[in-house]
Structure formats: structure tokens, C-alpha cells
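Note that one protein chain of the assembly has been removed; the remaining protein chains are unaltered in position.
Here the chain labels run A, B and C in written order, and each chain numbers its own residues starting at 1.
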Amino acid sequence: MTMASNTLQSRYTAVRGRSVALAAPLSPEDCSAQSMPDASPTKWHLAHTTWFFETFVLEAHEPGFAPFAPAFRVLFNSYYNGVGAKHPRPQRGLLTRPALHEVLAYRADVDARMARLLSTVAHGAALCALIELGLQHEQQHQELMLTDILHLLSCNPLFPVYAAACDVVPPPVAATLTWHSFDGGLIEIGHKGEGFAFDNEGPRHRTYLHPYALASRLVTQAEFAAFVEGGGYQNPMLWLAEGWDWRAAQGLNHPLYWHRVEGEWYCFTLAGLQPLEGDQTVVHLSYYEADAYARWAGARLPTEAEWEHAAAQGADPVAQLFGVAWQWTQSSYAPYPGFRVAAGAVGEYNGKFMVNQYVLRGSSCATPPGHARLTYRNFFPATARWQFTGIRLARDLG
Amino acid sequence: MTMASNTLQSRYTAVRGRSVALAAPLSPEDCSAQSMPDASPTKWHLAHTTWFFETFVLEAHEPGFAPFAPAFRVLFNSYYNGVGAKHPRPQRGLLTRPALHEVLAYRADVDARMARLLSTVAHGAALCALIELGLQHEQQHQELMLTDILHLLSCNPLFPVYAAACDVVPPPVAATLTWHSFDGGLIEIGHKGEGFAFDNEGPRHRTYLHPYALASRLVTQAEFAAFVEGGGYQNPMLWLAEGWDWRAAQGLNHPLYWHRVEGEWYCFTLAGLQPLEGDQTVVHLSYYEADAYARWAGARLPTEAEWEHAAAQGADPVAQLFGVAWQWTQSSYAPYPGFRVAAGAVGEYNGKFMVNQYVLRGSSCATPPGHARLTYRNFFPATARWQFTGIRLARDLG
Amino acid sequence: MTMASNTLQSRYTAVRGRSVALAAPLSPEDCSAQSMPDASPTKWHLAHTTWFFETFVLEAHEPGFAPFAPAFRVLFNSYYNGVGAKHPRPQRGLLTRPALHEVLAYRADVDARMARLLSTVAHGAALCALIELGLQHEQQHQELMLTDILHLLSCNPLFPVYAAACDVVPPPVAATLTWHSFDGGLIEIGHKGEGFAFDNEGPRHRTYLHPYALASRLVTQAEFAAFVEGGGYQNPMLWLAEGWDWRAAQGLNHPLYWHRVEGEWYCFTLAGLQPLEGDQTVVHLSYYEADAYARWAGARLPTEAEWEHAAAQGADPVAQLFGVAWQWTQSSYAPYPGFRVAAGAVGEYNGKFMVNQYVLRGSSCATPPGHARLTYRNFFPATARWQFTGIRLARDLG
Partner (left out) sequence: MTMASNTLQSRYTAVRGRSVALAAPLSPEDCSAQSMPDASPTKWHLAHTTWFFETFVLEAHEPGFAPFAPAFRVLFNSYYNGVGAKHPRPQRGLLTRPALHEVLAYRADVDARMARLLSTVAHGAALCALIELGLQHEQQHQELMLTDILHLLSCNPLFPVYAAACDVVPPPVAATLTWHSFDGGLIEIGHKGEGFAFDNEGPRHRTYLHPYALASRLVTQAEFAAFVEGGGYQNPMLWLAEGWDWRAAQGLNHPLYWHRVEGEWYCFTLAGLQPLEGDQTVVHLSYYEADAYARWAGARLPTEAEWEHAAAQGADPVAQLFGVAWQWTQSSYAPYPGFRVAAGAVGEYNGKFMVNQYVLRGSSCATPPGHARLTYRNFFPATARWQFTGIRLARDLG
């Protein structure tokens, strides 16, 4: 991949600026707290995405490289063992220093150095690809910033508001659910190799699909409320055994962020506590909950190949592919045939997580515009609920 | 499936008798203890397999059915929610009553009633199939009896002996490891529908395989010792991230049951503590360890389709398919296309475990003779080490 | 202390024989299981008390000493760091080997060697004192055998019976509760130095008591049921903060072993499940529950000095001092002024537990006859419920 310098620079500026903009409604305290080990403070996201450019781009390519602050190399490493030590993940919220303004200064410094690097004449495809990887990486963290902030604010009994509803909650959709059939057969999925993709999206390869049908839209909050009120959380026959034990151990009876107030359902959102809107897509479901709902509805979750094959044929029959909710598939996150991890530390990006996680397809209302793709493979453990995760139903045919 | 009554009766007698024989070398105390939540007491296995026949066969088919002891319905239910309450699994070792001799009396009673039932004229295919399911179920528990006893005895610093080595440890195999290539393509796997199979083995279906190679034999203890001594347990780049965290949290540096005594490796077996035999197949590995070893060896684990496709072509090129060690595959345990769970309580047998487990193929030295099949799908979580689990290496071709 | 050999021998025989008699109603399985880390298997008690004589008496005094089984030195050490390694306490229930009959053989062997030692002419006061300590130690374990068996059987939904009620449940007592006043002043408590006592009972020393009153008897099950049904377990103002958190975390609403069956209270005892007898003394209470009840009753728990001072004046005004239930005092278990630990390993007997435990006085229905004393200091953590622990109320005067 090559790209004109000025194009890459303007893309760099846009993506990097969006991260800072997402943090703008937040106080320094908001940006520093960590509500659970799975989530990270906003400040940490802002620093870690900067660390990525400093460590993987500047250190290798900047003449006379010197780190902005040597201690940041450890503090803001996430999981790259090839790069050295890292701060324990569950303690990221204790890093009250550096302060938010210092992290913003770190960003400004790295951005200035990146601009200098980009303005020099000779930088080839490999460097451009690495920078693009850094920007895609930052976009992933932009989604996490929103989901992590939502989780943090949900722990506050004051139900704080991050932004106005019109900015952060997608409009309800009231279409009738219909089913669309696909013949399957010997098809191909995976990234072709043009344009950016993460390593886990390739290689493009053949796979065989049996005939199947997909639902035209995602499951709504009203539909899921029927499952809740019909005793879906109390019937073990609907659940995977592990899901049932997980549900029971935590005493769960409804989706994350749902609250029952004086006989009515409410949902905590980035716009604060809102009455449950039935036509809205249900989100914040674990794999277990999605699977149990599908069984209750006489359906199942799609495989990722089914999803991609249907999606490749266009959004006409199958709507809400992107921009609403990540869609759980029944596919365990595994390497595609012929998958090779990238050389060096960035090779730790994807491959080492290929166990006990499930693939989600599409994208959500929190995904940065332009970030998702037909071949994009998001993945989370079956217990994850704090992402914008929903349900696309599937069925066997014939 | 139908079967002459006397044939079924003699098979019933043989399988049921083998369970009691396996317990013969053990004291009442040995049979009653539970060494970890994943394992069960021998006495519990003896009772639960009997409960299966009483609950699913006699209760439905025996005229004037009355339970041997009503309390056993709860005590010896494993996980069938459709049947009612169950005793908490981690507390099975506290059931010192009923005593071993009472459980043996329970077995004798059910066996006598089953014999009466089998001697009556009219019993059709459905009943025969249910009885065969009970016998296959009992054979699965026979393997668990051995693995659970091994684990229990391993917790005793006296290193007790269950049986002579010649009876319980397979002879070492010293063949050179060679690679055998397979073209793949559009093939079929899964059970055809003739003879007994568990529901999870079907339906037989098409799948597409890319060219691959399989190792001619399983990894040996000497080969794995080279990984151990070459720092394999200390290098995070070889491990799945989750596997590395699991390894570190438990401080693991070698396979389960290996002991370092005065500079030499020993292995605890059903025949007691034995010097490590290099030509023996390495067993008692978790998925994480198997995967890390494969990466270290420049290979990978096979998929279950690759394994079955190769195995279907005969044991000539690919040896040690059965009777030595279960072979981890990189395939997550998931329903085959078109899979339907059986109706009723026995439908809880397999389908509800299809999450966060990995498929193992073949069979082990502890598997009852005649129990395994080409299409057999064993499954365990990635952390499981107390089964006889080993490594068959695979590679991409072309 | 000195004692004629034949007297000591007959006492040795009687005490040692009682341990075996207590185990007689139990199966090998019953004797081998461990229901929680705080409890030990009967078999372990039988072996450990034997280990005490072998380690502290025979090893030092038997000519040509050789251990019965070298491995037992580690297996049956409880907590004597001075003696060497020990088997992890929570894993005592996994020691299915040695079998019960082997432990009984161990007892017989040590008893025979002890008899030989006792029959030799020259053994002085120090040796006699050590043997007496071993016998007192064994009597302590006899009480634990009963409490631990009760706990084990309570985990079995079959509610097994250990013995007939007439043998193990003290008869109900229906006296009216009256209050008896004591002036206090500068008094003395602690053991005088004649006859056997544990090191923690001395030295006898002065202490100052303010005027106080003690209840004439222990709290009954009917009285405690009034607390339960009056919301005592739901009112945080009655509880110590730590007790309230403990109660809430475990969801406790009544004493250990109480069951509500169709609107009536039952209590699990060594004689099986029995209807709650109101005039019976309430037992199996933690310190927290005892303290909360006392506050609810407008009283408090006595100090150990108050208890001993009152008890020294005879059982006339203050009944149920011994043989019914251990009585929680508000005194933290601490060394008396001038306390010195004994030299050598037996010095680990008492002193090292003097933190975060509370003193109980008197004795219970499970205490061996003749074992308790006016100055006896039993001690358990505030959470302990599985002992026969009850409540003697006290009040300030003047």
C-alpha cells in the first residue's frame, strides 16, 4: 500500500483528532478511572494509541529518536511481550500521573514528530502500512473509549450524561423481520489483499456453506423484552450449560444497563438513563444471552462465513449490517487456512487471541465511520456485555 | 437400530461388569473421594451410570416402576436439568453415604431389572437405542474413572499404585516422525447414520479442506522434554495470550504429573511414579500447552476435519490414531451444519456444551476397547490436563 | 507431675480406646472425607493423635526408635513447624491412603510401644507430663471428631444418623432464666499449677473486675428462635460491622444446621434431623451471632475473667457451666501476664494462635468427661459455627 504523503498526513490528523474530540466532554477524573479490568481509562487509550506510533513507527524511522518519556514505554504498553514489560492491566486506573494534560502534551509531541516524518520525501509502502495500522488501531480504541466510558458512568448512581441522545443513540428502526435465503455452496470469504485489512481477515479462501437463511434485521428491544418477561432467564433448557452457570452465579435477569423502575424498563446509555425504546436494536448482550434468545426464537446464530457471504450480496435483503450493533456469530475466533502472523512485535496483534473468543461481524453505532469492512472480524469472550453487541438470527434450510 | 435381545443383554453385562472391575483395586475410601470439581468419585461414576438406566430406561419402560431409592434421583443426576434438581458437583466427594456396598447393591438391582426388561418380547428400536446410549455413556465414564483416580492418587504424597504398569501404560513407540500430505478439497465428514454414534457426530456433511500434512505419530515425551528444557514454558511469544496468563498464574513449568527428582524427570502414572520414558507419547497436556509446543515445532494443531479426513484413509501413513492419546484439534466444539438436539432429557447430552471447548479426536489408552470411532468428537476446555491428551502435529501445504 | 506407671497406662488405654470407639459407627468412607478446610477427616484425627505420641514421646524416649512409616511424619503433622513439613490442611480428605485399617494398625503399633515404654522402671515427671499432654491433646481431638463428623453428615442430603439421640443430644432444660450478681474487685484467675493444665491457662494472676451479673443458664432454642423470627438477622444495628458483612455475604438467616421444613424449624444433629426443641440450649452459633443476640436481649457477653470468677464460686447460682455448650466470651484470646511458651515443638501448642480468636469457657456435650476445667480456655475465630457453641448472657452492674 502506498499513499501520497499529504493524503496520509490529513488522514492521520483526522483520526488522531477524533480521539481527542471523543474525550472532550469528559473531566480529568472521568478520563482517569477504570471501572473493571476489561475496560481502560480514556487517558490510557489516548496514551496507548500514541505509544503505538512512538514505539512502532518513530523508534524505527525517526532520525535521532528519543522517547518523550522513557517510563511511558512500560506504562502504556498493552500486551506486546516482544516490546518488554507492561503495567498490570487491572491497575491502569491508578495511574493518576501522568495527568491528562501531560498525556495530551505527549500526543501533541508525537503528532508533531509524525508530521515531520511524513513530510520527508522517502517513505515506502512498509512504513505507510505501519502508519495505517496505527490509525486503524486507534479507531479500534475510539470504539473502546465509548464503551468503556459508558461502563464507567453506569457505575455512578447519578447516571451521568456523556452526550445528547441525538449524537450517541441510533434512531429506532421499526421494520418487520423477514427471512432471506442463501444457497451457499463452495464460496470464498476473507480479505482479497487490496486496501487495508488486519492480518486475521486473510487469506481469502474457499469454504463450503449449506443452504441457510438470515433475518432481515437485528433483534429489537421489544423482542428481547418478550424473552425476558417470558422467563427466558429462568429456563435452563434455553441456555448453553456454561452460560446458565454464568447467569446463575451473577444472578442476571436482563441485559446489562437495563433497569426496572416502577414497573417500566429503562436503559442506561451515553445519553443517560432513557425509557426503553421497543423499536431500538437490543445491545450489550453476551454470547450466552444471544445464543439463548436465538434458541427461544427457534433460530440460531449465523456462522461468520454465512454472515460475510450474505453481506457480500449487498444490504438490500439483509439490513443493519453496519453501524448499529456488532453481531455475534457462532464461529469461534480461529485462524483462516494459511494464516501467518506478521513478523515482529505487531505480529502479536491478533493471532495470540485465537482461543475462547467468538467472532462478531458488522459494526456498531460506536464504530468510527469508515472503519468497518465486509471481512472485518471483531472478537470477544462469550461473557462480554459492555460492547454494543446484538443479535442477527439465522436458520438452516433444506 | 435393532438388536437381538440376547446380544444386547450380553453386551449390557459385559460393559456394566467392566465398570465394577475397574473399581476392584480400590478401597471404599478411594472410591469416595473427589480431588477437584472437574473429577468425580469412582462411587459416583458407578452410581450415576446406573441412575442413567433407571431414569431414562426403567422409569419409562418398566411395569410398576419404583425407584431403588428416591433420593438417588437427585444425588446421582449429573447435569440433566430436564430431570430435576441435582447435588452440587463440587460436593460429590462429601457423599460418604450411600456406602460403596450400597451403590454396588443399587447396580445389582438395576441390572436385574434391566435383565427382566430385556428378556420380555417386545422392545423396539427406540428402546434398544436408548440402552445402547446408556452403555456408550457408561464407557465414557469408564475412561473418566481412570483419569479421575489418577488425579486423586496424584494428590497423595505416597504416590499410590493403582495397577501394574503392564496393564495401564501403553508400550513406548520409537518410530521416526514423518509427514504425510493430503490434497483436501470438497470432502465429507461426520457420522453416516449406520451403527451407534452420539448426536454430535452428525449429520454427515460437506466441508472444504485446503492441502495439509499430518505427522505420522504423536509427540513423544523426549520431544516435549526438549521444549521444556529449551525454555518453552518461559517464552510468551510461543503461547496464546490466554494460555500464557493461565500458565503464569499457576506457575506451570512442565506437564501435569511430571516431577523433577534429583535432576531426573519422573512421571506419575496409574502404575505409580515412573522414570520418564522418552519414547512414550506425552500426555496430560492442556490445549494451551499443545498449541505452544506446535508453534515451537514450526507446526500447528490439525482441524477436526483434517484429522477425520486423514484417518478415514487408513492408519497406514498416519499411525497412533486410536488407543494412545486423545489428540487436540484447533477446532472449537460446535454443532455441525444441520445439527438437531435429541428430544427429551437425553437431548442435554451434548449440545449444551458447545461453547469454549476444543475437540479431541482418536482415543486414548484409557478408552474402553471398541468405544471410539473415526467420527467420535471428544471435547474439553482448553485448560484440561487430567485426561490422556496429546499432540498430533499438522502443517499447511502449498 | 508424677503418676504410678500402672495408673498412667490405664488412663492411656482408656483415652486412646475412646477415640477408636467414637469412630466405630462410621464407614471407611465416612472416616476419610473432609467437608471443609476447618474440619479434618476422622481417620486423620486418629492418625494425628498417634503421630503426637510417636513424634514427641517415642522418638525421644524409645530405645532404637524407628518410625512406623516415615511418610506419616509429614502426612499427620498438623501445624508444628518445628517438626518439619506438613501436608496441606485443605487436602486431608484426599489421603485415601493409608486406609482406615492401616491407620488402626498404626495406632495399635504405637500403643504397644507406648505400653512397653510405660512398663519400664525409670520415667520421670517430664515424660509423664508429656504423655498426659498427649492424652489431653487426644481428648481435644475427640471433640473435634464429633463436630467434624456432624458437619460432614450435614452436607449429605440424606441426613444420615451417627448415633441414637439419647446418646448424643443432651436432655432439654426448662429452668427460668435468673440473674446473679457478683461484686468483682481485685480477684485472681488462671491455673494454680496443681494437676494438668495447658500452658495458656497460666500463670494464675490478679485482675480487676467491676460489678457484674451473669445469667443462670444458657440461651435456649426457643429464645433464639424469637430473635430469628423477630428480624434479628435483618437488623444491622444489632450486629458488629464485621459480623453484619459476614452474615450478608453468606446470606445467613438462622443458625447453622437449622432447617425450615413446611413452616416448622428442624435441627440437624448427630441423631439426624430433629424437630427443634425449644427448651434445648441453642448451639452452633458464631461469635457474631452470639454478640448480636446479646445486644438484642439488652445484655452482653461475659469476659473470661467474669466467667471464671463466677464459676469458681460453684454451679449453684450459675448452672450449665460444663457439658452443655461452650460459652463465647468477649475476651480476645491473648497471653496472660507473664505467659511463657514451652520450650521445643510442643511450645507451638497454644501461643501462636493468640490473635483474632475469642475465648470460650466451660465445655460442651461433645467434650470428653473429665477433660474440662474452671480455667480451661477454648478459642475459635469469630466466624466458627460448627462447634457446640452457645450463649451465656452478662450485664454490667452499678
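Quick note on the criterion: a contact is a pair of C-beta atoms (placed from the backbone, for glycine too) under 8 Å apart; a residue touches a chain by one contact, two chains touch by 3 or more.
The shown structure was predicted, so the numbers you read here are calculated from the model rather than taken from an experiment.
**Q** Could you tell me which shown chains are touched by the chain that is not displayed?
**A** It touches the following shown chains in the full complex: A, C.
**Q** Touching the left-out chain: which of C:66, C:241 or C:261?
**A** Counting the whole complex, the residue in contact with the absent chain is C:241.
**Q** Out of A:14, A:71, A:186 or A:248, which touches the unshown chain?
**A** A:71
**Q** Identify the residues of subunit C touching the omitted chain, counting contacts across the whole complex.
**A** Where subunit C meets the chain not shown: residues 79, 81-82, 186, 205-208, 210, 236-237, 239-244, 287-288, 291, 300, 330-332, 334-335, 337-338, 348, 352-356, 382, 396.
**Q** Contact with the hidden chain only, please: which subunit A residues?
**A** 27-33, 35, 43, 71, 74-75, 87, 91, 93-100, 152-153, 155-158, 160
The rule is short, and it goes like this: only the chains that are shown with their structure count from here on.
**Q** Touch graph across the chains, line, ring, star, complete or other?
**A** If you draw each chain as a dot and join those that touch, you get an open line.
**Q** Do subunit A and subunit B face each other with the same patch, meaning over half of the contact numbers show up on both, or with different patches?
**A** same
**Q** What is the chain whose Cα centroid lies farthest from the Cα centroid of subunit C?
**A** Looking at centroid distances, A is the chain farthest away.
**Q** Of all the chains shown, whose C-alpha centre falls nearest the centre of every protein C-alpha atom combined?
**A** Most central by this criterion: B.
**Q** Need the CA-centroid distance for the pair subunit B / subunit C, whole Å please.
**A** Comparing mean C-alpha positions, subunit C is 46 Å from subunit B.
**Q** Which positions in subunit B are in touch with at least two other chains?
**A** none
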